[in-house]
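As structure tokens, the structure follows; a few thoughts come after it.
One chain of protein is taken out of this complex; the other chains stay put.
Order of writing sets the labels: A, B and C. Residues in every chain begin at 1.
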Amino acid sequence: MEFDFNNPFGSITRLLTDLLLGLGLDQPLVAFILAVVGAGILAGATLTTAGVFNIWLERKVGARFQDRLGPNRVGPFGLFQGIADAIKLVLKEDITPLGADKVVFNIAPLLAVMSVVGLWAVVPFAPQLIGADLNVGVLYVVAIGGVGTLSVIMAGWSSNNKYALLGALRTVAMLISFEIPMVLVLLVPTMLAGSMGMVAIVDGQDVWYLLMAPVAALVFFISSLAEVGRTPFDLIEAESEIVAGYNIEYSGMKFGMFMVAEFFHSFTIGALFTVLFLGGWRGPGSETFPLLGLVYFIAKTFFMYFVVMWVRYTFPRVRIDQVMALNWKFLTPLALVIVMTTAVVDKLALEQSLPRTPVHLALNVALVLLTILALQAYARALRRKVEGLPEPEAGEVAGAAIGPG
Amino acid sequence: MIPLSWYLILTAALFCVGLFGVLSRRNAVAILMSIELMLNAVILNLIVFWRYGQPADISGQVFALIVFAVAASEAAVGLALILSIYRRRSTVAADDINMLKW
Amino acid sequence: MLDQWMFVAALLPIGLVMAASPILAGLLLAPRKPNAVKLSTYECGVETVGETWVQFKVQYYIYALIFVIFDIEAVFLFPWAVAYNQLQLYMVLEGVLFILILGGGLLYAWRKGALEWL
Partner (left out) sequence: MTAMQAIFLLLGLITFLSAVMVVVSPQLIHAGLWLVLTLAGVAGLFVLLEAPFLAVVQVVIYIGAIAILIIFAIMLTRRMLREDGRQYNNLWAGAVTVSLILFAVLTFLVLQEPSLAAGSEPLQAETSVLLQDLGRSMVDVDRFIIPFEVASILLLAALIGAIYVARPMMASEEGDREE
């Protein structure tokens, strides 16, 4: 069989399949072996990128934002800093506190990593290069994210530490709250592509969904930032309030796993955003040269990752009551409105045979204007209320976070 | 292939485990968890019969989805009631909650 | 269909193993000298008072409650969104009605102050 350069990834799979079949193995067994090998490569490559390269990148970029140099001692430009850190973490003593629930305590970091690695199963890197083209891809992403929530609760509960438990409850409350607008706006790409499969969503993006649904993209971006627990939503690690959050009792490599999961997750956000709203691997020439598609995908992903870092080093942390209010009183209603209007307007546009993209853009502009007006009215009402009342106590909210415990 | 009877025996087992939990646990939250087990057995059974009976007709899946909604509503309201009783009576043991006795 | 899921079934355990292997390496390489102070609960050096199980606020439960309801709503809408291209206008409007009914629930929660972080 000759190698088809227009379809390199499909060809490699076929070559390997033929090779293994030639060894006299059964068809299902070959499929299983290929799945295991592919999964191993995928998990290894992404985890190494996240654990070693991304942490270096983030520290370097963060340093530049703050007018520092960042890591520059180990290797060229400090590139091997991540490896040095990993070695250090491996050599650290691993402490399991007294009174901890050992089994749950040890499973929690594993689940945290697994929940992020699992997300990559449905990410299409290039044409024909996807782990599993599930036709429920979008919901699968949400489902695997739920496992991450579970790992937080397990870590916080098993540590037998007040701060860990408090941090975990807070984190979980925030994670599940932000899941709602995220799931709701995921309906928009699903609706536009007519499928939940990631490949179908990428194929449907002749025009990037960022242009057709910018507000939905923004809501998705904000809520996924909160899902990762990145600044401005890093209440998970709010040192000044709850020491260090749910992973306070973890040390050594177990803590390292939580950290890898977090960095990996914010990188994954970039990839998911790319697939859902930035056209995935699509770009000029990517149809004929799939390798170019891979390059586009990686470039877009790293760009989105850069935006995540940009946000992180630009905005201050938000208070927990503000975060919750932002979610329940702003993002959730907005997401509901987006879903409803997109559904109706798109159907109307199709029936009147109007061009889809301008109609959607007009809808989004109108939505933004209405949102601004609503926010203005809300702010005015709030100001009137505050001016009518005496000044609220400053310590009220900080004290409220802990509750009558 | 997997015989239909295997699935049915498994769901029967799940249901009976749940039944045992409902009948014997003292803690109201544990009873609720057992009810969730039973509901899950039911949903699994619905899907099994959909798959082995009439896979072309989607109604089995619709039915299962509605049961999901019912299960979630039941859990939400049930747990709220348990919490409320706990606040008043400081107990979650089902056999101590006997205000409606007479 | 099932060979797609086989990849997921392979990836999730591999993710677990990849997370477990550095931890196991740590078990082999790292020193192990536990003592009572090291193993005690970390609270910034302050002695732990009382049990871990302080009473938590009901507000956490209420958020989880509203979350459950809206999660199910979104899940119900996904098949509707997948079939969107084949739907007629009145069918789309039925989906909108579904959202509006639950939007009423959000409004109720808002009015009752259930969304406030106290």
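Throughout what follows, a residue touches a chain if its C-beta (ideal position, glycine included) is under 8 Å from a C-beta of that chain, and two chains touch if they have at least 3 such contacts.
Since we're looking at a predicted model, the values are computed, not measured.
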> Looking at the whole complex, which visible chains does the left-out chain touch?
Replying inline: A, B, C
> Of the listed residues C:16, C:30 or C:66, which contacts the missing chain in the full complex?
Replying inline: C:66
>> Considering the whole complex, not just the chains shown, which residues of subunit C touch the missing one?
In response: 1-2, 5, 53, 55-62, 64-69, 71-73, 75-76, 78-84, 86-87, 90-92, 94-95, 97-98, 101-102, 104-105, 108-109, 112-114, 118
>> For review purposes, identify every residue of subunit B that touches the missing chain, sorted by number.
In response: 1-10, 12-21, 23-27, 29-30, 32-34, 36-37, 40, 43-44, 47-48, 50-52, 55-56, 58-59, 61-62, 64-66, 68-77, 79-84, 86-87, 90-95
> Which subunit A residues would touch the chain omitted from the figure, given the whole complex?
Replying inline: 28, 104, 134-136, 139-140, 142-147, 149-150, 153-154, 157, 165, 169, 172, 176, 179, 194-197, 399-400, 403-404
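Convention: only the chains that are shown with their structure count from here on.
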> In graph terms, nodes being chains and edges touches, is this line, ring, star, complete or other?
Replying inline: line
> Among the chains in this structure, which pair is joined by the largest number of C-beta pairs in contact?
Replying inline: A-C
>> Based only on mean CA positions, could you tell me how far subunit A sits from subunit B in angstrom?
In response: 33
> Where the CA atoms of subunit B average out and where those of subunit C average out, how many Å apart are those spots?
Replying inline: 21
>> As a quick test, compute the distance in whole Å between the mean CA positions of subunit A and subunit C.
In response: 13
> Out of subunit C, which residues touch more than one other chain, so two or more?
Replying inline: 71, 75
>> Touching at least two other chains at once: which residues of subunit A meet that condition?
In response: none
> In the complex of these two chains, what residues of subunit C are touching subunit B?
Replying inline: 58, 61, 65, 68-69, 71-72, 75-76
>> Touching residues of subunit A toward subunit C in the complex: what are they?
In response: 31-32, 35-36, 38-40, 42-44, 47, 86, 89-99, 106, 109-114, 116-118, 120-121, 131-135, 138-140, 160-163, 165-166, 169, 172-173, 176-177, 179-180, 183-184, 186-187, 190-191, 194-196, 243, 248-249, 252-254, 256-257, 260, 320-321, 324-325, 328-329, 332-333, 336, 339-340, 343-344, 346-348, 351, 400-401, 403-405
> What residues of subunit C sit close enough to touch subunit A in their complex?
Replying inline: 1, 3-12, 14-16, 18-20, 22-23, 25-27, 29-34, 36, 38-44, 48, 52, 54-57, 59-60, 63-64, 66-67, 70-71, 74-75, 77-78, 81-85, 87, 89, 92-93, 95-96, 99-100, 103, 106, 109-110, 115-118
